[in-house]
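A protein chain is absent from this complex, but the other protein chains hold their places.
Coming up: chain A.
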Amino acid sequence: MWQRRAFLKSAGAGFLASLAPRQLLALEANDLVFASSIQTFAGKYGAVLMGERGGVISMIDLPDRGHDITISREAQRGVVFARQPGTFALVFDPFGNEAPQTLTSIEGRHFFGHGVFSPDGRLLYATESDFEAAQGVIGIYDATDDYRRIGEFPTYGTGPHEMLLMPDGTTFVVANGGIETHPDYGRAELNLDTMDPSVVFIDRRDGTLIGQLRLDTGLHQLSIRHMAVDAQNRVWFGCQYKGAPSDSPQLIGYATMDGEIRLIELPLDTLRDLRNYVGSVAASADGNTIAVSSPEGDLLIAIDAENKRPVLVETLRNGCGLAADQSGFVATSGKGEMIGIAGAERSQQQFDFLFDNHMLRLG
């Protein structure tokens, strides 16, 4: 509770600052570009950039499985992060003029698959694990100095997963999934009995903890992993449940910078079809609709952010990647499919590679 009080106390001035949704950047004018990690049919890993109509613009080889991608127009670079517990991040030039640069996590850290640039593109931040201490950190890299690692902030929890920069440009929101892993034990989850997931707001400038929000203690095995920010600056999150598979706790919720955190009530049949697993969360271009996916349940759900009710439920086999386009969402699958949902005007496409969990819209 003290953390929540501390949060409320400091939540006054700074946090209500910018309500304008962050402008996504355009690689080329009047054209949307999407990026995703992929696996080829031959089992090789890479990342692709795709045009609005699904044409592949470029493909980059990765040494191992990638996860999310972030991009900065200011830095003129994109970064693919290794899937946890990977130790590489690949910095690439979306225009293809410069050779990619591989970053390696420092001794005692590995990447978690997500990260963001600072608004001016000068700094890159990545969620990482200090695995000896079982604590999450945000690694800080200087994009103006060959991506030298210049420091780190704590994430005030274990197993940080997705991190986002809030529209104010100075606040990070990080989902601490709560699960302890250690490279000595592969991907084994070491602390399911004592998991302590949280959503934290952190000051980008000095790493100060602004607020830490937890769900009810009865839900301590609900790992908070992926997020998207809506038009009202609410941070929508999707969870993965690590308790008994026959339980069906609610999995979608939102947190606010005023210290509110709650799960929304999905109808039970829809909830069951998520199979205790949300793989990706995205906000629509206007920030009024939230889409979530479950590759376990082959399900995509679009939710009205205002009344918190589903407006669309659609199936996509092994569907996980989600990104807003102008009018709806693009969804991709581990079977190589791309479809449009919730108002997106595009026909189904099949690719000759498999999409990984996340899709990024560059602009």
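Everything that follows uses one rule, which is that a residue touches a chain if its C-beta (ideal position, glycine included) is under 8 Å from a C-beta of that chain, and two chains touch if they have at least 3 such contacts; residues count from 1.
Methods note: contacts and distances are computed from a predicted model.
Enquirer: Can you match the unshown chain of the complex to its UniProt protein name from these: "Indolepyruvate oxidoreductase subunit beta family protein", "Imelysin-like domain-containing protein", "Transketolase" or "VWFA domain-containing protein"?
Expert: "Imelysin-like domain-containing protein"
Enquirer: Hey, which of A:46, A:78, A:94 or A:113 is the one touching the hidden chain?
Expert: Once the missing chain is taken into account, the touching residue is A:113.
Enquirer: In the whole complex, not just what's shown, which of A:93, A:296 or A:314 touches the removed chain?
Expert: Missing-chain contact among the listed residues: A:296.
Enquirer: Looking at A:83, A:109, A:234 or A:308, which makes contact with the chain not pictured?
Expert: Answer from the full complex: A:83 touches the omitted chain.
Enquirer: For review purposes, identify every residue of chain A that touches the missing chain, sorted by number.
Expert: 39, 67, 83-84, 113, 161, 177, 179, 182, 184-190, 192-193, 223, 225, 240, 242-248, 269, 272-273, 275-277, 279, 295-296, 317-321, 333-335, 354-357
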